[in-house]
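So, subunit A:
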Amino acid sequence: MPWELKPDRPIYAQLVEHIVQMILSGVYPPGSKLPSVRDLAKEASVNPNTMQRALAMLEEDGLIITHRTSGRSITEDSEMIRKTRTRIARDQVSEFLEKMQKLGFEKEEILSIITEMIKEVRG
Partner candidate 1 sequence: MLGKLIKYELKATGRTFLPLYAALLVFAAVTKLTYLLSDSGDNIPAVISLILYIIILTGMFVMTFVVMIQRFYKNLLSDEGYLMFTLPVETWKHITSKLLVSVIWNIGSIAAAILSIVILSIDDIISGEMKTELSIDIAGSTTALALFELILACIAGMVFGILIIYASIAWGHLSKRHRIMASIGAFLALATFSQIMFFCFTVMPVAKALQERGDILYIGLDRSLTIYHWFMWILIAFLVILSALFFAITNYVLNRELNLE
Partner candidate 2 sequence: MNPILECNGLTKTFGPKKALSDINLKIGQGQIVGLLGPNGSGKTTLIKIATALLTPSSGEIQISGMKPGLGTKKIVSYLPEKNYLNDWMRVRDIIGMFKDFYEDFNPEKACDMLKRLNISADDRLKTLSKGTKEKVQLILVMSREAKLYLLDEPIGGVDPAARDYILETIIGNYNPEATVLISTHLIYDVEKILDHVIFINEGRLVLSSSVDEIREQGKSVDGLFREVFRC
């Protein structure tokens, strides 16, 4: 998964999102070890300080656990990962709903469009 960083948003926030994506998509499965800050920073070609900051935020959220001796790993708490997954989905959907409301759609209208589209995709 390439690290694509936009120039007009804080890098640490983008790194957090990217690492979360990697965890959810299984690049780093629950309980697996994370590379060192330095290696991650090199991979993303960013400043190690910034990477450190992103990891600290993920640690605060509980997605990453720091071991005193053996570096960092992804949490084994799959409930936590599931929650994060749901939270991100909700964030995305609420952003979408906001836009649709701005365009003047009613709730029922939105729902029917979505149901229709999902059917199409399945078909």
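Observations on the structure shown:
Assume contacts are C-beta pairs under 8 Å (C-beta built on N, C-alpha and C of every residue); 3 or more make two chains touch, one makes a residue touch a chain; residues count from 1.
How were these picked? Simply put, all candidates are chains of the complex that A comes from, given by their letters.
All of these numbers come straight from a predicted model, not from anything done at the bench.
Candidates 1 or 2 all belong to this complex, yet only 2 touches subunit A. Those residues of subunit A that touch candidate 2 in the shared complex are 5, 7-12, 38, 41-42, 45-50, 52.
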